[in-house]
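Structure, as structure tokens:
Here the complex is missing one protein chain, while the rest keep their positions.
For subunit A:
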Amino acid sequence: MKKPLSSGFFVVRTKEENPPMMHIAVCVCLVPDTASVFGFSDGTLDRSRITEVINPYDEYALEAALQLKEQFGGGEVTVFSHAPRSGSEALRKTLAMGADRVVIAEGEGSDSWQTASILAHTLTSWYSAALPEVILCGRQSTDFGSAEVPGMLAERLGLPSVCAVSSLEGGEDGVFRLEREIEGGAEVLEVSVPVVISAEKGLNVPRKTSMRGVMEGRKKPVEIVEGSPVECARVGLGALLPVSNKKNCHFASDARALAGMLHERGLLQ
């Protein structure tokens, strides 16, 4: 495991990098667009009618990274994704939004454990000298919604992590002030870099891509990393069964009748 050189914000890097630069990594995954038609056959998702998009939570993470880069007047935002090669087109949107490069750790079908291990491996080899100051992830993916990878990744890298962050401030002195929603309130936290942060909806409003951004994005590099070591899966997934929430709705004639129905069923307590 690589240790960061310093916990100060501006890490002194290898000699060819001058002046020192802030590095921000954003971990992005692709998910089926929720507007797609979800069909299931043979216990798996029928992908023929699915369009893949960037996980919406990861857009909050990317936006936060881009804002940090602006706030600190420079730095490099690199997007890391464990995805098949074919995902590069969809991932180009991150370049159009303003990321500097995309690194695809090729592969698919991994569980959270494997995804975290592949991302950890890719990050440590990519940043051979020192881990980036900030690693941002989305709170969860919108397909499985496990919310597991960010915390696992941090633990593997030996970094602190704060999940589901809805506000992020400071950073000038290498310390961030964060907020996270908890049941019935919010937690205010402080954390020093390097750190893994996962983004909650509401952290920011992700920027729209402009025509110019798309054109510039075309020129930015998408690098493919093949053959990352794969660990055994820790969780097996059985057949997916389509479910229906459909119920037989009893319509009430008016508001009083509705209240009466609830009363009869003993629901007014």
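Annotations for the structure displayed:
The working rule: contacts are C-beta pairs under 8 Å (C-beta built on N, C-alpha and C of every residue); 3 or more make two chains touch, one makes a residue touch a chain; residues count from 1.
Basically, contacts and distances are computed from a predicted model.
UniProt lists the omitted chain of the complex under the protein name "Electron transfer flavoprotein subunit alpha/FixB family protein" (options: "Nitric oxide reductase subunit B", "Urease accessory protein UreG", "Zinc ABC transporter, ATP-binding protein ZnuC" or "Electron transfer flavoprotein subunit alpha/FixB family protein"). Of the candidate positions A:Ala186, A:Met215 or A:Val230, contact with the hidden chain is made by A:Ala186.
Interface note: of A:Leu45, A:Ala130 or A:Val225, the residue touching the hidden chain in the full complex is A:Leu45.
One chain of the complex is left out; on subunit A, the residues touching it are 7, 32, 34, 38, 40, 45, 56-57, 112-113, 116, 142-152, 154-156, 159-164, 166, 177, 180-192, 195, 200-202, 232-243, 245-252, 254-256, 258-263, 265, 267-269.
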